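A single protein chain has been omitted from the complex, and every remaining protein chain is retained in its original position.
By letter and in written order, the chains are A and B; residue numbering begins at 1 in each of them.
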Amino acid sequence: MRSIIYLLFVLLGVSGIYFMLEYNFLAAVELAVYAGGIIILYINAIMLIDKIGVPMEKPKVGRQILAGIISVFSLAVSLFAIYSYHFIQAAHPRGTSVEQLGKHLLSYGDNGYILPFELISIFFLAVLVGAIVIAKTSKPIK
Amino acid sequence: MIEGVSIYEILTLTTTVFFIGVYGFVTRKNLMGMLISIELILNSAAVNFVAINKYLFPAKMDGDIFSIFIIAVAAAETALALAIIINLYRLVLSVKTKDLETMKY
Partner (left out) sequence: MDLRFSVLILLIPLSVFLILGLFFRRIKQPLAGYIGIAGLSLTSILSFFVAYEYFFHIGNVGGVFQKIVVGQISWLHFTSTMSINLGILIDPISALMLIVVPLISLMVHIYSMGYMKGEGGFTRFYAFLSLFTFSMLGLVLSSNLFQIYIFWELVGVSSYSLIGYYYTKPSAVLAAKKAFIVTRFADLGFLIGLLILSFYAKTFDFVTLTNPAFIHSLNGQTTTFIGLSVITWALILIFIGGAGKSAMFPLHIWLPDAMEGPTPVSALIHAATMVVAGVFLVARLFPMYYLIEGGIALQLVMVVGTFTTLFAAIIAITQHDIKRVLAFSTMSQIGYMMLALGVSRYEGPDGLGFTAAMSHLFTHAMFKGLLFLCAGSIIHVVHSNYMQDMGGLRKYMPITHITFLVATLAISGIPPFSGFFSKDEILAAAFEHHKLVWFTGWIVAGLTSFYMFRLYFRIFWWNDPVYKHKPHESPKSITFPLIILAFMAAFSGFIPFSHFISPDYIPFQSHMEWGLAGASVGIGLVGFIFAWVLYKKENDLSTRLSKAFGFFYKSAYRKFYMDELYMFITKEIVFKRISAPFAWFDRHVVDSSMNGIGNSTVWISDKIKGIQSGRVQDYAMYFVSGVTIISMILWFLIK
């Protein structure tokens, strides 16, 4: 249960980063969709499933150590890769306006993202139907 | 572009969050815990996209748009995963990963 709240905080942080990168739209979207929708969904699911009061099990120590080693090692490799590359940073920054975003999403020339846009909508339809099919009960509710 | 913060730090941040998510995914004994870790991974990836876009290629907008899609997909996937978990719970009456090892050798 607490992990969900922590996730909420992480999402708030991510949203903050978006704000700092002058990507206001996405920050708002993040807050609305993620923090608002998904976290609520999680909380609902956990209410349905878990017994709240019971403390969660700890994984085996061996497993923790092994996973920890692998993660730290991979982290080190990634950081090494990042830091050894000389990023050329652009001079002037730029904010993102919703208007531009909308144009790009719906244009079908070069740099147009109309196709993924449409696909996403169909994709949502599929997910919707799928979730309902999976989660419905077979017995009618008395 | 954030004043005073170079891309290295942002990338470090996202990479760290990513691997924390990996660690959590591998370690959690609870299905919900695994899903939460996945959320972490996805979010860090989205921030990564946006950061690189903003710092290195300000003229283009690919990263921004792509991160929108990432959020969309993440949301959909979460919904589906939760539906599956609820169904599974009805069958097995538990959400511990230990009880789901049916594909063992």
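The definition used in the following text is that a contact is a pair of C-beta atoms (placed from the backbone, for glycine too) under 8 Å apart; a residue touches a chain by one contact, two chains touch by 3 or more.
Note that the structure is predicted; figures quoted are calculated from it, not measured.
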Going by the whole complex, the chain not shown touches A, B
Absent-chain contact - pick from A:77, A:119 or A:133 | A:77
Of B:22, B:36 or B:51, the residue touching the omitted chain is B:22
Can you list where subunit A touches the absent chain?
-> 66-67, 70-71, 73-74, 77, 81
Subunit B residues touching the omitted chain (full complex) | 22, 25-28, 34, 97, 100-105
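Keep this in mind: only the chains that are shown with their structure count from here on.
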Between the Cα centroids of subunit A and subunit B the separation in whole angstrom comes to 5
Would you pull the subunit A residues touching subunit B in the complex into a rising list?
-> 3-4, 7, 10-11, 14, 17-18, 20-23, 26, 29-30, 33-34, 37-38, 41-42, 45-46, 48-50, 56-59, 63-64, 67-68, 70-72, 74-75, 78-79, 82-83, 87-90, 92-94, 96, 100-101, 104-105, 111, 113, 116, 120, 123-124, 127-128, 130-132, 134-135, 137
Which residues of subunit B touch subunit A in their complex?
-> 1-2, 6-8, 10-12, 15-17, 19-20, 22-23, 26-30, 32-33, 35-36, 39-40, 43, 46-47, 50-51, 54-62, 64-65, 67-69, 71-80, 82-87, 89-90, 95-96
